[in-house]
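For this view, one protein chain was removed and the others were kept in their places.
Chains here go by letter, A, B and C, matching the order in which they are written, and residues are numbered from 1 within each.
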Amino acid sequence: MNAEALAFYALAAMVLVGGFLVVQSRNLVHAAISLVPTLLGVAGLYVLLNAEFVTAIQILIYVGAITVLILFVILLTEGATGLRVRQRNEQVPLALLVCGILVVLFLVVLLRVPWGPPTGPMPAYNPGAVGRSFLMPYVLAFEVTSLVILASLVGAIVVARREG
Amino acid sequence: MGLGGLLDALWQVEFLRMVVLAAVVFTFLAVGGPLFLVLAERKISAWIQARVGPKHVGPHGILQTVADTVKLLQKESIVPHRADVVLFTAAPVLVAVAALLDWIVIPFAPGVIVRDLNVGILYFAAVSSLTVIGILTGGWASNNKYSLLGGLRSAAQMVSYELPLGFSLLVVATLTGTLSTVRIVEAQPYPAHFYPSVIVAAVVFLIAATAEANRIPFDLPEAEAELVAGYFSEYTPMRFALFQLGEYGALLASSALFTTLFLGGWKGPFALPGVGPVVDGMVWFLLKTYAVVFFLMWVRWTYPRSRIDQLLNVSWKILLPVSMANLLVAGVLVVLG
Amino acid sequence: MPLDWAYVAVFALVGAVMAVLPLGVVWLLAPRSQYAHKRIPYESGIVPFGEAWSQFHVRYYLFGLAFLLFDIEVIYIYPWAVVLRELGGFALVEMAVFLGVLGVALAYAWKKGALEWA
Partner (left out) sequence: MIGPAHYLGVSALLFGLGLYGVLTRRNAVAILMGIELMLNAANINFVAFTKFVDPTFVRGHVAALIVITLAACEAVVGLALVINAYRHLETVNVDQVNLMKG
């Protein structure tokens, strides 16, 4: 086992244990804080996949912004007072069955796929490669996302502020 | 196979280097951060307010913070009733670690940098944003209304100022065409570049960095008359000291980044005689960084505290639109050459 | 490149250990007294009532959402910044349109009073 494998297994464990805590914690604040190691573990996997820019964005946006917003809302609504409330619905056995079958199916499929070599080398300078992609072939997606951001800002303000 | 067989020899050397460097930078952060800055702050505030300041421990009181640290080590550690002990401890550790991680991309002198990351300044913004989670967690885990309210206010303020700060970094990235801190320093004309958009970005950065470090006129989260001491009200000796380490560490890191982005980093007006480029660079770099810190302290002890609505207005209605426009101006400057 | 981030990981671990060490020293040196009133959360001398985690005003959320939506712009601006020199005027126009739309978003939030602390 080399350093890469060691790092991979450590990060995978971090992601999965963190993810387990996110879905399992009764206390929602704990669940939200468990998102932090999970998302940082995913960022670590991106490092191993040579996606430096996505790694930094994952930390900045997912960990530093989305998690903060989720924590805000938990503190604004029920917080830990939800401890006295039942946190799960009646679908637990069914959900376990569905998720179990789905995961087994995924694993079977991906173990049977013959993985060939990649079609080319990774570009050397990652942020530059991403920038060229955004401004050349995917320029439409780039512009449309700004409209999506505008739309969700308008929607969220209208919904969150409506009184009465 | 034992662990020694798992990692080849080169990797072990590299790993040792990482651990030693981390320990060295942490020590620098603790000594150059709270240990020195708390003393400096007390001396400077005393000077501004025509007082004497600490003077009994050591000559001119320079050992005051050392004595304080020894005192803190012996103080009882109190965890509030029904607080969440694990998160209560993890929060200040996270804040301190985030401040430490900032330093990885700060170049002290030519070649003296922990790692010159490709995504340098973006990385800096990313790890600094982790502080917010530590503060929210600490405020919640204390099981105290004031702490939680202080934590929420602090978080609202920090996220509001993260945006103009991020845009200032983007202006520099646009003008230099790189995210690496080392290449940003190299690309800067010295003594300073006189692009108007750089000056605007520098001013915005300075205001936002003061707010990010929760300092007067932006220290609402710990407005003691309203909120006791803010998110760290319930924190006693060492956990409190870790928050202090995080706060002063972040202050020092912002000043260092300001030096790197706008003041030419390690470049000095003249080469010091008889020392190599490394020592020369480090001397100039530290001089400039501490000058920025001094400036921020001067502001802190000169201005009164503002109200939270004023503070958020400054960020959202002045700094953010200005920096968005400024970014476009920078883009035009780059395209026109 | 992954080596850079290995430094980040090791720094985080070493930093956490070095931050916890003084807590161990405190645990060894500091006195401990069992005295229940000492652990009551400090609320200016009044005995606390109710939960600390009661609800707060929605305005925190409004600032949170505006922050998040303006923060994700950097995903697009950083790559743009590093290739602007190479792609020139076309890229500049693209970014002007992008920032124009977001300027509209800011103006909307401003006009709707989502940026007021009230």
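Heads up, the rule we're going with is that a contact is a pair of C-beta atoms (placed from the backbone, for glycine too) under 8 Å apart; a residue touches a chain by one contact, two chains touch by 3 or more.
Please read all numbers here as calculations on a predicted model, not as lab measurements.
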Fill in the blank from the handout: Answer for the absent chain's shown contacts is A, C
Exercise for the section: Specify the residue from the set C:I72, C:L87 or C:V104 that touches the hidden chain. Expected result: C:I72
Completion exercise
On chain C, the omitted chain is touched by residues 58, 61, 65, 68-69, 71-72, 75
Fill in the blank from the handout: Residues on chain A facing the left-out chain by the touch rule are 4-5, 8, 12, 15-16, 19-20, 22-23, 28, 31-32, 35, 38-39, 42, 45-46, 48-51, 53-54, 57-58, 61-62, 65-66, 69-70, 73-74, 76-78, 82, 85-89, 91-92, 94-96, 98-100, 102-103, 106-107, 110-111, 113, 115, 118-123, 126, 129-130, 132-134, 136-138, 141, 145, 148-149, 151-153, 155-157, 159-160, 162
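Heads up, the rule we're going with is that only the chains that are shown with their structure count from here on.
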Handout entry: Chain closest to the middle, measuring from C-alpha centroids that were averaged per chain
Key = C
Fill in the blank from the handout: Separation of the C-alpha centres, chain B versus chain C, in whole Å, is 14
Handout entry: Inter-chain centre distance, chain A versus chain B - centres from mean C-alpha coordinates, in Å
Key = 28
Practice task
Please set out, as single numbers or ranges, the residues of chain B touching at least two other chains.
Solution key: 117-119, 122-123, 125, 127, 140, 148, 152, 155, 159, 162, 179
Exercise for the section: Would you please write down the residue numbers of chain C that are in contact with two or more other chains? Expected result: 1, 6, 53-54, 56, 60, 64, 66-67, 71, 74, 78, 80-82, 102
Problem - Complex interface listing, chain B residues touching chain A - result: 1, 6-8, 11, 84, 87, 117-119, 122-123, 125-127, 129-130, 132-133, 136-137, 140, 148, 152, 155, 159, 162, 179
Practice task
Name, in rising order, each residue of chain A that touches chain B in their complex.
Solution key: 1-3, 6, 29-30, 33, 36, 52-53, 55-57, 59-60, 63-65, 67-68, 71-72, 75, 79, 125-127
Handout entry: For the chain A and chain C complex, residues of the former touching the latter
Key = 3-4, 7, 29, 44, 47-48, 50, 52-53, 55, 57, 60-61, 64-66, 68-69, 72-73, 75-77, 79-81, 125-128, 130-136, 139, 142-143, 145-147, 149-150, 152-154, 156-157, 160-161
